[in-house]
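The other protein chains are all here in position, but one chain of the complex has been omitted.
Read from first to last, the chains carry the letters A, B and C; within each, the first residue is number 1.
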Amino acid sequence: MGQLNENDLVKIKDGVSFIPGASALVGPLNRIINWGRAGSIWPVTFGLACCAIEMMVAGSSTNDLDRFGIIFRASPRQADCLILAGTITKKMAPVIRRVYDQMPEPRYVLAMGSCACSGGLFDTYAVVQGGDNFLPVDVYIPGCPPRPEALIEGLITLQKKINQEQGRWSQLV
Amino acid sequence: MKIQYKPKRDLLETIIHLEILQGLALTLKKLFSKPITREYPGEMPPVYPGFRGQHALVRDPVSGTSKCIACLRCSQACPARCIRVKYHIDESNGSRIVDNYEIEALRCVYCGYCVEVCPVNAVTMTDIFEYSSTDRQSLHFDKERLLENWDHFTKSDSYERQSYVNPLWRPRGFPKSRLTASSRESVPKNRKIEKQFTGTKLGIKKNNKEAGGYNNLYPTHGEKNAH
Amino acid sequence: MSRKISFNCPVQAGDEDRYRIQMGPQHPATHGVLRVDLDLDGEIIRKCNPHVGYLHRGFEKLAEHRTYVQNLVLTDRLDYMAAMANNVGYCEAVEKLLAIEVPQRSRYLRTMVCEMARLASHLLWLATHALDIGAMTVFLYCFREREELLEIFAELCGSRLTNTYTRLGGVRQDVTHSIMMKLEKFVDSFPSNLEEYETLIDTNRIWLKRTIDVGTVGADEAVGLCLTGASLRGSGVDYDIRKHFPYAAYDFMDFEVPLGETGDTYARYRCRIEEMLQSNSILRQCIERMPPGPIIGDDAPDLIMPNKPGRKVEVDVPAQQSLIKLVEDRETFMEGDVYVATEVPKGELGFYFVSDGNGTPYRMHIRSPSFLHISALKTMAKGSMLADLIAIIGTLDVVLGECDR
Partner (left out) sequence: MESTGIIPRLEVSYPDDVLHSYQYCGQDVVLTRKKHILDICSFIRDQCAMNHLMFLCAVDNSRRKEAIGKNEYERFEVVYQFYSMTTKHSIRIRAQVPDDDCSIESITSLWPGADCLERECFDLMGIHFSSHPDLRRILMPEDWKGHPLRKEYPLRGIGEWAGYETLKEKSLELRTFDYRSSQKGNE
């Protein structure tokens, strides 16, 4: 194979190209890794309250999250995304944190619904006023509960955010 | 009513695994039926009038700003207490001028009480539900942002000027005599009022196929708005 | 237990078969955030200790600080699988306390949405119960029907799950023809869909092996454990609030209460399946007999209620005076206490109100069926196998939002 021309490359995504016949990709490592990560978000099956039902609907046949490469994993060790679907109580908060700590890097947190975002209706003694008090929340999805489509939209927002990351992979090396 | 209990299964059925074969036949049959999956980002789910989505302040076409008169009924009715209205009183005529109108979308529980109690239909809930954000502050709507939401909503194809307030309920607690014509312009004058559904008259069960004609007789917004 | 036990290790040296393990709160089969503390002897559960409270949000305290109308929003979040039924239960209780009349049409509408909620809840129960036991396909099929119901809810009141549909003294908005057409289509097709589920699991030998004689509870024992709903009726006790204290329009409906005999998981499963058919027939009756009339009574309280007696909610804007001046001077509310129970999909949901004459409840106690079902788990799981615990949790049909409140 002689000189590789720009035109020979098959462009897959902005900045990422495919070399025909060579089964290789060309592009900045960032983009390739982000592309891979954004295309395979694996959330933990971790329902807290009402929003968990809508999360299940999003995973069921009507909306089918598998289309986005999103597969629910029962174990936090295999997951890289935590969807806070429901009210976070103070008793539950340390458990959520423990689940989060078990997840491998890179990990992302989605706060789904009013309760997980800010406590919502429950401004009481038992409820944490927002998941971002003790977790770094990446995406906030408003709604009480959000439609399953809104959750998918939130996951797409997360994919966009992942695609803009720079050098997060280098932490793991 | 006692229910039938243990299912009976004879020897032959047990040997040939009849019930398992039946189940497999069902799933095989479903392989050829129409998929029910909605391809979401391309295909929108049906959203009906009165859907409780993103909030908006209605922009008055005359004055170009909000219709809100700062009566504070919305913030009193709000169970989550996420609405804050700041106003000052105009010295010349004593009316209230709204300085800022804030809705904390992340605390709101989308019950729709604020829309229901509003006497001038100033605040409304649009059928937009895709507004997740990576930033908390951007979901704390102030007056400008709420008016922008309205502009955004009026541009969307689901918007019908006549029915931005859910046409199916009437605000309660207001005698009709108190309502001026302009204050309720959101309820169109020439909108066809659908006849109330009653079971006996229509006899829905018996002639189900003929009943398909109801939609033509009484056009509803739900049918129109379905994407 | 007097012996000192540390986690995940043999209970006693030399007794290597006895283990204590934790299940939950993050476990796919605990239907939320339930944690179960298990003492095992090999595979056999010697002691089962459920820990709840991971979703305790302080409903009862919060209710004391909000008006009766605002508390309606709270009830959506109780049993979020059937929010409509909770709304109706709450409104029935408050209406009894405040002596508010409900028009006939809204009674029918309430019955209708209650039964829709029952179907939605039972479908979700069947889906997750089957998923826990190992039947994935049923999950997908059940959600197909549930989605239709949720879309009807969305068209009816603007929200899929947390409906806030009822109002004190009636309901929020009327049904349209298009909603009723959809509902009728659903009602027509539902029995055949139910047959599909039955084809998949009803006689399936794996399902039978995992449900028959699992979690058996006798009739007297079930009453003593305060079980209600289908969990009680599976043991053959005829107790259904819809028959015992009819509310909404259940007086006018013809339906039967399915009763099991053996009180095991399979009997409860059959009970719920039959209940779905009964609900379907009630829905059909609602559609056929829907009377005309107003949907909300004249004396229904406004959405803004004063929270102190005699206090007027007064808004006075001089410029728009004719439009805006609204005075709410509802008389002092009754003083007293009242308990009203309704039959929600999980069982008996009761609201106990103590009213002090204010616009806010002095004390609101929610008698939630799931909370008592969880307490029965201790007795029911004792002596069964570890794998059966999943089936027992599933068959009790607990929802933690209601359990912890």
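The rule we apply is simple: a contact is a pair of C-beta atoms (placed from the backbone, for glycine too) under 8 Å apart; a residue touches a chain by one contact, two chains touch by 3 or more.
All values reported here derive from a predicted model rather than from experimental measurement.
Shown chains touched by the hidden chain across the complete assembly: A, C.
For the chain left out of this panel, the touching residue among C:D188, C:E261 or C:D356 is C:D356. Residue in contact with the omitted chain (choice from A:S40, A:S75, A:N133 or A:Q164): A:N133.
Considering the whole complex, the residue from C:R18, C:H65 or C:K185 that touches the absent chain is C:H65.
Listed here are the chain C residues that touch the chain not shown: 52-53, 56, 58, 60-62, 65, 96-97, 223-227, 237-239, 244-245, 335-339, 341, 348, 350, 352, 354, 356-357, 362-363, 365, 367, 371-372, 374-376, 378-379, 404-405.
One chain of the complex is left out; on chain A, the residues touching it are 90-91, 93-94, 97, 123-126, 128, 133-136, 168, 171.
As a working rule, only the chains that are shown with their structure count from here on.
Of all chains shown, the one whose average CA position lies nearest the global CA mean is C. Here the CA centre of chain A is 31 Å from the CA centre of chain C. Distance between chain centres (mean CA atoms), chain A to chain B: 28 Å. Across the assembly, chain B contributes residues 36, 79-80, 109-110 that each touch 2 or more other chains. In chain C, the residues touching two or more other chains are 73-74, 144, 147, 162.
Chain B meets chain C in the complex at residues 1-7, 9, 19-20, 22-23, 26-27, 36, 46-48, 50-52, 69-73, 76-77, 79-80, 90, 93-96, 109-113, 116-117, 119-120, 125, 166, 168-169, 172-174, 178-180, 183, 194, 196-200, 203-205, 208, 211, 214-215, 217-218, 220, 222-223.
For chain A in complex with chain B, the touching residues are 61-64, 67, 114, 117-121, 123, 130, 132, 137-144, 146-147, 149-150, 152-154, 156-157, 161. On chain C, the positions that touch chain A within their shared complex are 25-28, 32-33, 53-58, 61-62, 73-74, 76-77, 80-81, 124, 139-140, 143-144, 146-147, 150, 160-162, 400-401, 404.
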